[in-house]
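With one protein chain withheld, the remaining protein chains of the complex are depicted in position.
Moving on, here comes subunit A:
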Amino acid sequence: MQPDSSTGLNGKGQDLKIVSLISIGQHPASGRARRAEQDGRAVELGMTLAASSSTQNLTVLHAGDSQQAALRSYAGMGLESVRVLQLRESADAVKTLSEYLHKHAPDIILTGVRAESGESSGMMPYLLGESLGWPVVSRIADIVSIKEGVAEILQALPRGQRRALTVRLPFIASVDNAAPEPRQSAFGPANRAFMEQQQCHSEPDTARNGWSIVSARKRPKRLKIVKAKTAADRFKAATAKPQGAGGKIMKNQPAAEQAQAIFDLLLEEGVLR
């Protein structure tokens, strides 16, 4: 979606520095490395923002192994380069990233909500926010406008709802699945893109040493426990239809009164906005 020019993102003399953080995704069925769903959306949102601002100033940043083929699928979205902070697999990416971001001081950092590989605790944006001292906006669906250093953001809520937020730059945002889908990745540009490697000193993540990681077990289904003490109660629990405990029935009232009752209930439940 293109923001309209009147409220658009390109305020005069505004050069936004945007960083989209990407990770290696994992296909849920095959387990193959791929472009992560939410990170792809973060890149897409970053590209949309950069395209509407005067200078193309989007950095797509990955901390990890630059040889990963899946990084090329991000580059195939039309990026000239992907910057990679070279880290060992056991390294903790947060510290390296926060040092890099502190040095380069972008205006907006976009990430996914949760990685598709590794611990996938979803803590990355919060840890970066804490170490940089920036506000964190979780689960955004869109950035509507940026005016005078204040961004107007749509946050995705459950049940397809949206909330409007404003936040002053700079900030970190995690991008929800409700954001616009990432564009297609093309093979040629993906191969031509340049991988800017940057050697970083890294500290190993020692806390993970004690963990044991196995493929996910199926979770036991919760049993319906019937606590009836007698046969009669058990029979009732097994056969009785669950019924709304005697709803209110309005039979002979005039239609206006009936409609008023429905209206009051809707208002009380807060579904009329």
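We adopt the following convention: a residue touches a chain if its C-beta (ideal position, glycine included) is under 8 Å from a C-beta of that chain, and two chains touch if they have at least 3 such contacts; residues count from 1.
Here is the rule we go by: contacts and distances are computed from a predicted model.
Taken from the listed names "3-oxoacyl-[acyl-carrier-protein] synthase-1", "Dipeptide ABC transporter ATP-binding protein", "Response regulator" or "Electron transfer flavoprotein alpha subunit apoprotein", the protein name that UniProt assigns to the chain not shown is "Electron transfer flavoprotein alpha subunit apoprotein".
When the omitted chain is restored, the residue from A:G78, A:G118 or A:P189 that touches it is A:G118.
Set against the missing chain, the residues A:G78, A:P135 or A:P189 yield one that touches it, A:P135. Hidden from this view is one chain, which touches subunit A at 1, 3-4, 6-7, 26, 28, 31, 114-123, 126-127, 129-130, 135-139, 141-142, 144-145, 152, 154-155, 157-168, 171, 180, 207, 210-217, 219, 222, 227, 229-230, 232-233, 243-244, 247-251, 255-256, 258-263, 265-267, 269-273.
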